[in-house]
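Okay, structure first, notes after.
Heads up, one of the protein chains got dropped from this complex, but the rest are sitting where they should.
This part shows chain A:
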Amino acid sequence: MSRSPGALDRLSFEGLVLLLALAALVLLLAPTAIVLVVSFTDGLSLRFPPPGYSLRWYGELMEAWQLHFALGNSLRVAFFATLLAVVLGVLAALAVARSPRLAARLLDSLFLSPLILPALAFGLSSLMYFSLLGWPVSVATLVIGHTIVCVPYVVRNTVAALTQLQPVLLEGSASLGASRLYTLRRITLPLIRPGILSGGFLAFMASFDNIPVSLFLRDAATDMLPIRMWQDLEGRLDVTIAALSGVLIVATIAVIALMERLTGLSKRLV
């Protein structure tokens, strides 16, 4: 038997864990906070803390038509990619979620694999494939590429919701004479809706933020916002990007709060 541990053991462990956890929190949050502060600078550079505060860069943002154009494209592609991913992904999730067959497990792994494969390799292979087929890059090819990258979020969240579903409910519905389609429409879909919604939300954000696929499948006519921002930052450190970041951060937090209310997003991810 080991000797009874003393106060030093307790103090050293709890102290170290708390210290590292605080460091992690600071590391997670400080960058976002710093960008928000810098976006209100009245200077020409990204100095922190700013010499003074103003809304001038938010004013400049109104004029930045290139960013507006890229934002429009990004939203359009994200919308269609999410739509496609939700329709295909929910159908597939229904098929694989409760099936004990090996084929179902293999399909499940296949549909989740874009999450861990380097997306850049997939982006490049899509470009080669579409050029082999003779399809010029367009919004359509972007939507196709983004859908592949977005589907895993829908499948994963819908499968999770389906496995939590009580089989008794479905059996009860069936034993009361409801058809399978009726049970799907009136029991299954309403109960898994939060899972589908949070999966769709994550899919939308994954598309909106996608770089590795857009990098290869966009051209000047289909400029995408993250790529535009990246190229602006490569060229010169533009404070307008800080203002745009400020807008996007606030919008993201607002949508997260909304999804939390609608679907209990945080409970689904943990």
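In this section, a residue touches a chain if its C-beta (ideal position, glycine included) is under 8 Å from a C-beta of that chain, and two chains touch if they have at least 3 such contacts; residues count from 1.
One rule holds in what follows: contacts and distances are computed from a predicted model.
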Looking only at "Spermidine/putrescine transport system permease protein PotB", "Monosaccharide ABC transporter ATP-binding protein (CUT2 family)", "Sodium symporter small subunit domain-containing protein" or "Multisubunit potassium/proton antiporter PhaG subunit", the name UniProt gives the absent chain is "Spermidine/putrescine transport system permease protein PotB"
Of A:Gly52, A:Pro118, A:Gly134 or A:Pro190, the residue touching the omitted chain is A:Pro118
Across A:Leu29, A:Leu55, A:Leu189 or A:Leu262, the one contacting the chain not displayed is A:Leu29
Touching the unshown chain, chain A contributes residues 1-6, 9-10, 12-14, 16-21, 23-25, 27-32, 34-35, 38, 45-49, 88-89, 91-92, 94-101, 103-104, 107, 110-111, 114-122, 124-129, 132, 144-145, 147-148, 151, 155, 165, 167, 170-171, 174, 180, 183, 202, 205, 208-209, 211-212, 215-216, 225-226, 229-230, 233-234, 237, 241-242, 245, 248-249, 252-253, 255-256, 265-266, 269-270
